[in-house]
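A single protein chain has been removed from this complex, and every other one stays in its place.
Just so it is clear, A and B label the chains in written order, and each chain counts residues from 1 on its own.
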Amino acid sequence: MPTPVHSSSYSNGPAAEQIGKIRETLLLMASLTDRNLSLALRSLVERDDKLSDAVEAEDSQLDELEVSLDELVINHMATHAPVATDCRFMLVASKISSNLERIGDQAVSIARRARELNKEPLLKPLIDIPRMAQIAAGMLRDSISALIDRKAEMAQEIIRRDKEVDAINKQLARELTSFMLEDPSTITRALNLTLVARSLERIADHCKNIAEEVYYLYQARDIRHERKA
Amino acid sequence: MTARTHPFQRKANLASFQERVVFWSLRAFTYIILLFGVCIFSIIIIKGAPTVFDSFRVTGSFPFISNDFLFTKPQTLHVFKYKGEIKQMAADDYYAFVGQTPAPPPAEIPTTPPAPAPDANAAPSGVAPVAPVAPAPPAIPVPILTTTGINPDDITEHETYSYAAGGIWPQIVGTVLLVIGSMTVALILGIFSAVYLSEYSKQGPFISAIRLAIVNLAGVPSIVFGLFGFGIFVLAFGWNVSLMAGWFTLAFMILPVIITASEESLRAVPQGFRQGSLALGATKWQTIWQNVLPYALPGILTSSVLGIARVAGETAPILFTAAYATSDKLPWEITITPDRLSSGALGYLEYPFLWIHDFVFHGVNALPYHIYVVSSKIPQNEYTERVQYGTAFVFLGVVMTIALASILLRTRLRNRLKW
Partner (left out) sequence: MSTSPTTIMDETTPTAQSVEVVMNPASPALDKSSRFNAPTIIDIDNVDFYYGQSKALHGINFPIKEKLVTAFIGPSGCGKSTLLRCLNRMNDLVDGTRIGAGSIKISGVDIYDPSVDVIELRKRVGMVFQKSNPFPKSIYENIVYGLRLQGINQKARLDETVERSLRGAALWDEVRDRLHTSALGLSGGQQQRLCIARAIAVEPEIILMDEPCSALDPIATVKVEELIHQLKQNYTIVIVTHNMQQAGRCSDITAFFYMGRLIEIDTTEKIFTNPSQRQTEDYISGRFG
């Protein structure tokens, strides 16, 4: 079994311990985020308000974890002056954690929209949104597996999936706009759905960022803002 | 062909000229000094070596080879004409040749010449007196035949030369004993005081003054040490002229060298050995004994090699304290008469102590003193020159042997205790 995530150049000792703790915290955040996201989507699909409450309740843990991870990172940087992969891992861990936290926030906002939507009947059968959600959740899981399994190539593939989400989002926005134009009574629901779609699109963006960070961690090459798709 | 010029082109200038002058003059000085050294050594070797090598003799018993010069005592050389034929004989041989005469022995031979022993090497023999007068007047002719049937009238132009015959065995023994004993005394005293000075004492003006005094002692002329030893050991302590007095006098003479060298060697032992040991809960003495002295020892021995040459070579300090020009017994030729021992078992216990006592309180001969005597205390002639150079040659050999032995010892120690 390959060493999960980044393996330090230290075999044991305080450095390895600290890096290990950062890794644990990051993975814990990832699993929490992933769980919150799926809870939020279930609250939408299953029209279950209790799930929405759970998402909102657990988000604070994510926030705490983000803070404590940054503290671990800065302590490690201050006390160990990491270099090379260790150094990139510090930067990447911090960025990934902030992206995860944002994804958590988006999950909360999806859960809130779901609670609104649950008050009224469905505007139309949910097709595009679950598709987007599936892609975005997949992107999140894959980017974390790319981090764990040290797969830089996988990260590149994840980045491409962001385009699909963007496309669905645009198309859904047009569709919902037409609903609103036709029947003003649908405006609230259509707007909420638009916001959910937008959240999912942002989540995909964050996942893309995570994938880019993973790529940077393992390949030491920054692929952000590269024109070539 | 054009000379290529570049920034590093060799040019004639004052500095390079100076460089060459300095180099050649340094080299010349060194070789001149070397030349003198070679001259001195060659003279000693050329003139001295034959004395030693001509005296080899095959014997009938183990180890089948012996050397009369190295392993016999000095004797007076008798030169005389016997029936018109010039003969040279050592005293033993002469008396064997002449045999007992009923008349009293000549005045210039105060000790009773004993009957010639079967083994001339070991027997104590009649030797010339301390202040020899040579050439002695011819023996008084007695018109009676001696026991060997020689008519003393046939011996004419009889002359004697002190020390010119026989060997220098007692001198070699004396020198070796003096060197070993005084080095032992000096090393023990020197190392202990060096340990005190550099490890225990509180460094300050007082200790610095002591150190300065010790260093200055090295500049005191050796004759002063001789007088000091005479006053303290011979007279005040009542040790008489003895090995013991010589050991201590010589030891005191080289103590400054030994102390300074030992302090230097102790300082050369890394401080870490001491701190490491103390930090493990060792006492100061445990630390010094187990972790400092062993590593300083090779260095101390190296510098004491110089001390060996000095101890072996000095005449003045032993002049009044340890050396006899002649002595009829080697230190171990001890007779302990029964009246000195208690009766019974106690006597057997006392015996070794008395033996050691007699050994160390016995005066000795020494090579440098012998050289001094034969080259300035007795009239010079072709017969004494043989002994002078022979002794000098042997002396060089003895010093080299002792020095070599201590160098070997040091190398072994160093290999075992390297850091």
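As a convention for this text, contacts are C-beta pairs under 8 Å (C-beta built on N, C-alpha and C of every residue); 3 or more make two chains touch, one makes a residue touch a chain.
Remember, it's a predicted structure, so these values are computed and weren't measured experimentally.
Interface note: of A:23, A:115 or A:161, the residue touching the hidden chain in the full complex is A:23. Of the candidate positions B:148, B:184 or B:286, contact with the hidden chain is made by B:286.
Hidden from this view is one chain, which touches chain A at 4, 10-15, 18, 20-21, 23-24, 27-28, 30-32, 34-35, 38-39, 58, 61, 64, 68, 72, 74-75, 78-81, 141, 144-145, 148.
Counting over the whole complex, chain B has residues 202-204, 270, 272-283, 286, 291, 295, 417-419 touching the chain that is not drawn.
Everything below uses one rule, namely that only the chains that are shown with their structure count from here on.
Centre-to-centre separation between chain A and chain B, using Cα means, comes to 98 Å.
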